[in-house]
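Complex shown without one protein chain; remaining protein chains in place.
Right, chain A next:
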Amino acid sequence: MIDIRIRKNLQSAQGRMDLHLDMSLAAGQFVTLFGASGAGKTSTLRMLCGLMTPDAGHITTTQKTWFDHRRHINLPPQQRNIGYVSQDYALFPNMTVRKNLEFALDKKQSGTIVDELIDIVELGELQYRKPGMLSGGQQQRVALARALVRKPDLLLLDEPLSALDREMREKLQQYILDVHRKYQLTTLLISHDVGEIMKLSDRLYEIQDGRIVREGTPADIFGLGKSSARFRFTGEVTGVQKADIVYIVTLRIGHDQVKIIADPSEAADLQPGDKVAVASKAFNPVIRKI
């Protein structure tokens, strides 16, 4: 359990903003922060890491107090046991994959965790290569494995997959989910990708101008969650085509391309790139063994 109550007066390009957050992350939970840029998401991660000091409040874990304004406690980043992955892999270019991971080991720590992580993120064949020889997705797997070497109390993911193409993103999402479950991590993700959030998160906080405006499960927040339509997915519009008096909306849902008939009143505000929720009653789909 990580309890976060922080206030911080931030100076941004848009002017002053009073960041005021009150949230708790249950152990083992996968939580996402969602919101427009400038809403205070990255500042929140920086304060959790200890790279920025809140003006007031506290950050406490079950074992330790990381920050407490009243008690003048402010642990430096290295004492907080946080794993951090951003879209900038920040690997040591002159070290092999294995050495990058070993470098992150604590002095007292055995090296078996390195073998285990190399195995989980399937870097076995690449472990003696240097980062420059790897693709973006492979480098991000190394960065993810390295963040886990010390078995962090909190894993912070700052839009880690936004620089990767869709297929690689989906693969990495699965690795993230696998390690989150295997190591029973408490994970905090910043993401704008609705599909990614739906796939990974247990809980979602939407931040606007430094305040939490909504919180709940991704399904509740992105709509349709509480409806009785049980056959539901999120996808991205790839095309809207008029056909007679209706529209055919083409969607990408995971790896699949699907088509949906929409009334002109619904198709009017859809365009390629829009994230959408689709739903149908559980009574409609037909099922057949393949």
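Note that in this section a contact is a pair of C-beta atoms (placed from the backbone, for glycine too) under 8 Å apart; a residue touches a chain by one contact, two chains touch by 3 or more; residues count from 1.
As a working rule, contacts and distances are computed from a predicted model.
One chain isn't displayed here; going by UniProt, is it "Sarcosine oxidase subunit delta", "Cytochrome c assembly protein domain-containing protein", "TOBE domain-containing protein" or "ABC transporter permease"?
Looking only at the record, the undisplayed chain corresponds to "TOBE domain-containing protein".
Of A:Met1, A:Ala27, A:Val213 or A:Ile261, which residue touches the hidden chain?
The missing chain is touched by A:Ile261.
For the full complex, which residue in A:Ile212, A:Val240 or A:Ala279 touches the chain that was left out?
Selected residue, touching the omitted chain: A:Ala279.
Which chain A residues touch the hidden chain?
Residues touching the hidden chain, for chain A, are 224, 226-230, 244-246, 261, 263-266, 279, 281-284.
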